[in-house]
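Note that one protein chain is taken out, while the other chains of the complex remain in position.
Showing subunit A:
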Amino acid sequence: MRALEELLQAFERRADGRNDASGAPLVGIFGDGLPEALIHAAGATPVEVKAPPLADATTGPQRPEVTEIAEPFLDDFAARFLHRLADGAFDHMAMVVFARDDVAALTAYQYATEMRRLGMLPATGPRLHLWSLLHSEGAAAERFNRTELDRLESALQQVTGQGIDTDALARAQQQEARRLAALARLASHPQAFALRNAGRWLEAGHHANLLDSLPAPEPATGRRIGLVGTACDLPVLHQLAQELGHVAADLTPYGDIWPGNHAGPEGVGALIDSVATHPLHLRANPASKFDTALADGLEGCDLVLAAVDRNDDGFGWDLPALSALCKARGTPLVMLGFRPFRPDAAWLEAARNKIAEVLS
């Protein structure tokens, strides 16, 4: 299979397409905040489970036991995950780890565990684990994060029979570094979003190999566009941006941040600290770090596109300040409003009109 085809297929099939020929147990990860290298270092294979396969274009499986307890305004990622969990989509996994600080993960974890407790879901299926890494600084947070690491290692040990091996971690981090270098070379690729996120469902070294085999893209031209807002697992904003120029900074949760936020320094403790103190996180503490990271990330952009989902609790508080920042810099900011979970042609057309209006 050609590299591009394999990458795009991984992006489209997502967790459904993830297998590991080595037979290592699969560990699902819901939400950013847990370095994939840690899972590798414990002898397991990480798989992103938050973003549903693109084959579930409209709703995916719908299970009545989930519909009964899922409020209509439940986060779409959480709702999709719960329906798929009830439908057995993750039965082949040994464990699913939920990164608490991810916008949807705590709810997904609580609903899944409660459904199991109530007998609404069978007790079989993957072990469910909550990873409460704090995105905070200071000695108390650091101590807490170490205890979370111990809890995670203990849980991983029960599914893989081994703890986190430091040599294996170093090897996994080397692969992460290779992947980052390969991604940097392809930053201006028109399908950069899919090529990068495909790695959520590929082993890092293999991901790097596939990326390295692609021809170098043309240098980016046209407007430098920044993307901000809540999590979207589709290249919708990229598609809009490419009609006007190129994406210079994607600061959304499925944007440029991954996998760099998980490719920290060597050693378990240093790696965890690096994730915990990453500034571009809505729950970063001190809270001012996020504003600074956002402002720095958008430096040099000629246009900024902002979109949020209907469940946004956090990012929306930053929009007027962002608007003021852009105004001060003379950068047009287009508020695209609420972006549906799977935007249709009408939404895209309305978005184009809003952009045209601001740029006119």
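Definition applied: a contact is a pair of C-beta atoms (placed from the backbone, for glycine too) under 8 Å apart; a residue touches a chain by one contact, two chains touch by 3 or more; residues count from 1.
Throughout what follows, contacts and distances are computed from a predicted model.
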Of "2-hydroxyacyl-CoA dehydratase", "Sulfurtransferase TusA family protein", "Aspartate carbamoyltransferase" or "Multiple sugar transport system permease protein", the UniProt protein name belonging to the chain not shown is "2-hydroxyacyl-CoA dehydratase"
Among A:Phe11, A:Phe30, A:Tyr109 or A:Phe341, which one touches the chain that has been omitted from the display?
A:Tyr109
Considering the complete complex, identify which of A:Ala55, A:Ala140, A:Ala170 or A:Val358 is in touch with the unshown chain.
A:Ala140
Could you tell which one of A:His92, A:Arg283, A:Arg329 or A:Lys354 touches the chain left off the display?
A:Arg283
Just name the one of A:Ala55, A:Ile69 or A:Ala184 that touches the chain not displayed here.
A:Ile69
Touching the absent chain: which residues on subunit A qualify?
68-75, 100, 103, 106-107, 109-111, 114, 117, 129-130, 132, 134, 136, 139-141, 143-144, 147-148, 151, 282-288, 290-291, 308, 310-321, 323, 335, 337-338
